[in-house]
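Just passing along the structure, written as structure tokens.
The complex is shown incomplete by one protein chain, all other protein chains being positioned as in the whole.
Here the chain labels run A, B and C in written order, and each chain numbers its own residues starting at 1.
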Amino acid sequence: MSTFGRYFRVTTYGESHCKSVGCIVDGVPPGMELTEADIQPQLSRRRPGQSKLTTPRNEKDKVEIQSGTEFGKTLGTPIGMLVKNEDQRPHDYNDMDNYPRPSHADYTYLEKYGIKASSGGGRSSARETIGRVAAGAIAEKFLHKVSNMEIVAFVTQVGDVKMNRDPLDPKFQHILNTITREKVDATGLIRCPDPSTAGEMIKEIEKYRGNKDSIGGVVTCVIRNIPTGLGEPCFDKLEAVLAHAMLSIPASKGFEIGSGFNGVSLPGSKHNDLFYYDEEEHRLRTKTNNSGGIQGGISNGENIYFSVPFKSAATISQEQHTSTYKGEDGVLAAKGRHDPCVVPRAIPIVEAMAALVMADAVLIQQSREYSISLFKK
Amino acid sequence: MSTFGRYFRVTTYGESHCKSVGCIVDGVPPGMELTEADIQPQLSRRRPGQSKLTTPRNEKDKVEIQSGTEFGKTLGTPIGMLVKNEDQRPHDYNDMDNYPRPSHADYTYLEKYGIKASSGGGRSSARETIGRVAAGAIAEKFLHKVSNMEIVAFVTQVGDVKMNRDPLDPKFQHILNTITREKVDATGLIRCPDPSTAGEMIKEIEKYRGNKDSIGGVVTCVIRNIPTGLGEPCFDKLEAVLAHAMLSIPASKGFEIGSGFNGVSLPGSKHNDLFYYDEEEHRLRTKTNNSGGIQGGISNGENIYFSVPFKSAATISQEQHTSTYKGEDGVLAAKGRHDPCVVPRAIPIVEAMAALVMADAVLIQQSREYSISLFKK
Amino acid sequence: MSTFGRYFRVTTYGESHCKSVGCIVDGVPPGMELTEADIQPQLSRRRPGQSKLTTPRNEKDKVEIQSGTEFGKTLGTPIGMLVKNEDQRPHDYNDMDNYPRPSHADYTYLEKYGIKASSGGGRSSARETIGRVAAGAIAEKFLHKVSNMEIVAFVTQVGDVKMNRDPLDPKFQHILNTITREKVDATGLIRCPDPSTAGEMIKEIEKYRGNKDSIGGVVTCVIRNIPTGLGEPCFDKLEAVLAHAMLSIPASKGFEIGSGFNGVSLPGSKHNDLFYYDEEEHRLRTKTNNSGGIQGGISNGENIYFSVPFKSAATISQEQHTSTYKGEDGVLAAKGRHDPCVVPRAIPIVEAMAALVMADAVLIQQSREYSISLFKK
Partner (left out) sequence: MSTFGRYFRVTTYGESHCKSVGCIVDGVPPGMELTEADIQPQLSRRRPGQSKLTTPRNEKDKVEIQSGTEFGKTLGTPIGMLVKNEDQRPHDYNDMDNYPRPSHADYTYLEKYGIKASSGGGRSSARETIGRVAAGAIAEKFLHKVSNMEIVAFVTQVGDVKMNRDPLDPKFQHILNTITREKVDATGLIRCPDPSTAGEMIKEIEKYRGNKDSIGGVVTCVIRNIPTGLGEPCFDKLEAVLAHAMLSIPASKGFEIGSGFNGVSLPGSKHNDLFYYDEEEHRLRTKTNNSGGIQGGISNGENIYFSVPFKSAATISQEQHTSTYKGEDGVLAAKGRHDPCVVPRAIPIVEAMAALVMADAVLIQQSREYSISLFKK
């Protein structure tokens, strides 16, 4: 479906060659200051074709709020937003259209719908993510108001080049505690906050570019300043909804929270997050954070952090020996230049989806908290 | 929330010390043969305390269908099911109750609800999964009727002992193609289909048991005989809903599909699944299956396979230096015997959740297929 | 579907001849005092076969809470409830089963599901409403805590005998302001609070009973002490969800709120509810209440009141010239004694459904109110 969330929810529309892409965000709390200036920055971070030469006031992918705000404040009514497509016409048929592109969605869209957009995989286009990023920017503003919540994603792996993501490593925990979007973007378009690793990652990408090939990577995301009590047992545990959100992003292949896959070899005696009383914050905290900030599906107030692997881009200029729709063997090679690594551009999308999950969780829990205080009287 | 699914949907209730645990399964197609004998086997596989000594006709965790069937067939109306709890009374308060158990949900449940069950983390109890397994068994029967769909999960890692899960490894692909529940259970309660690895896993578990400690592991699951076209872009991609389902299982810490985390270092030229025409099946298939059977969120007819890491059990008999709810330092050690590795018992739960996801996806797509054929006329 | 509500939601199961009927109520706020004694009274009011001779401690339709409470308080987890069926076996086939009963659901259930319960219309049985009434009793307790909200339904019409329901009639407004369940039940099983009308209604019913016939009626319901701001534009206006709830009750044929159908002939100058400032309550109120307490889909703090017509019971002992499933003409006459007017028994069901709607609306709005106060700072 094209709707995500329960109370704070976004519905998106649009594919590559239609008039516009956009979304409706329903359930945004009323009275919050909001203008397009709150939304545009993340859309600009998402935009393809960025480089050091990109002018800061580039007008591409410009969001236009259609409804739901007046005099710079939200009304509580649905916020319609759209971004016009530059290329609004279906493309003309050519030889390459006889082939379902390998590891694209051309074949599966056709199998599912019995028809497909001329652009190929329809909504599997990265352009679909514009609505998510716009909606996520609104969610982020709300979360910042609620608890100064901060969401920062960054690249921790490209191909075989990786940063340490061990939760018991103090350096990694320090990054989780201190990383900001400014620091992420300061490392250039690679968006890896560790300068030396960033340099190696760029080399890795250039190697594949030279080969007319592509390569994948891993995005790690941290959420800080989280109220306790968010997340709905048993099916909508906070990590379950985060996983849903992340696996809905094109090209993502997985999700791990806290200790994740490597944590399975930690015995309970090392994995368990022991409690202590924090004198400054006047509350229980945990000495370690292998849980990734969630226990039993509910936030415990520690940082939530998780990682998402993205496969190598499917569009490559190398020749591929594959089949036409009709079953005839043939050779397909994408024309033009293609981005050999889309992982850094996934950053604002991961942040947006995380924000949508958290905003929804906050609203659900706020509804309950009124009653809790009522019955405690 | 306690409901999972859209058209084939289960709602569960129950915690450790209440009268019963159970569920309502709504949307089950009518006219399907169904009795308790279809459901009990998976519940029995889920049950704790299994061992070679367990008598085969043990009556524990016996499911009772309450409604929705007559003369052994489903009516299309909701199927109520329940399993009585043996221990129906809240436990008495003792010293240990002053402590939130580390990496359990005692603390977060209390933070969320302002109250908690005497048993601790309420619905975070493994007993909550009974309703899922019962519902999943119904979903499986439906899927088997639809397309002979088969779902088999097995243990691929315990601690540091692991089977090869590389999608490009022919041996792993052979296991995915041929593994059955009979083969899984034939390897004993460890449920790892590779005999030598199974033996090492048992040793690994015994090591931690001796230490009053616990250890985690990884469950891999394969789904075969899947129609093309299942999965709903863009937010409810098939892998996104599977990830949601898996991360909702207690103690799971992640999810990866197809090439997963390791796949990020495969360049596009190796990762892309090239098409060929299969003369026997008279349809396009892919030469490799790094995608894990899903492209653009939609099934392509190849096997779907994914892995789920489970952390080490949080309850250990070792002393843990932690804090009381009030913030006083102290030492907590669980009494009694505790299962050092719960991963094998997660097998039927993973299968059940996978079945629920697939049954829902089938119903959604079947609704669309009628229209597709209509408009093709 | 068998689920109603978004945050305060009930899922029901069960038909006439299965083991039990019941429900799961999810989203009940935690920490609220709740035992079976809060639920049983409305179930007893709903029960058939009531008469002056019925002993007060009759054990029929006894509800058993399965989960979600401990030591008499709600845990915030789902509350499972069930009522055992006395007749747990499908009935044996007889001649009458060749006929779809006119204006019952036998025919439509068979058309929809391709199978039907031996009892006939499956979930169209009045027994299905037990789960609703049990869930509604919990909702009512919550609403009473929130704002002393009171919900009272009563019979205002049986056949041609009717009470004045004109919103501009001061006597009717007085009843709306003062009616209680005690007063309703004080008028006997007819549940019409006006003694002289009640007497005529009983005569009307006896007339149809004598004819082996049946008759319909109208239930009116008032909700008092309602916070302003409940109801979700634009599709889930409060009156829209109330209408949905009421039309889901078996045998109901309509819904009108405030001035309703007769109000269409009132010009705007008389229909508009003018505002005045209430010095006692320190807030704006309306001089009249033709709106029925809702404007633009949102509660304005005045009484909400609405009426629901119920058709005459379809089961009658008179001979009916109808057709078998196979299309053969024939004569059908129900055996045994049948209730000629089920309208008074609909009272607790109307109250329960109203309570479920209001509890859900309260939770949704409470979530928003936190943010409103946040942004006003």
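Going forward, a residue touches a chain if its C-beta (ideal position, glycine included) is under 8 Å from a C-beta of that chain, and two chains touch if they have at least 3 such contacts.
Fair warning: this is a prediction, and the values are worked out from it, not measured in the lab.
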With the missing chain put back, which residues of chain A would touch it? List them for me. 1-3, 9, 11-15, 17-24, 26-27, 30-31, 64-68, 70-71, 73-80, 82, 90, 112-118, 122-123
Hidden partner chain, residues of chain C it touches: 1-4, 12, 99-100, 102-105, 107-109, 111-114, 121-124, 128, 157-160, 208, 211, 213-218, 228-237, 239-248, 250, 253-261, 263-269, 271-277, 284, 286, 290-292, 294-301, 307, 309-316, 318, 320-323, 325, 327-329, 365, 368, 372, 375-376
Hidden partner interface residues of chain B, rising order: 6-7, 29-32, 76-77, 142, 145-146, 233, 363-364, 366-372, 374-376
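Here is the rule we use: only the chains that are shown with their structure count from here on.
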Ranking chains by how close their C-alpha centroid sits to the total C-alpha centroid puts first chain B
Using mean CA coordinates as chain centres, what's the chain A-chain B distance in Å? 26
When the centre of a chain is set as the mean of its C-alpha atoms, what distance in Å lies between chain A and chain C? 45
For chain C, jot down the residues that touch at least 2 other chains. 30-31, 76-77
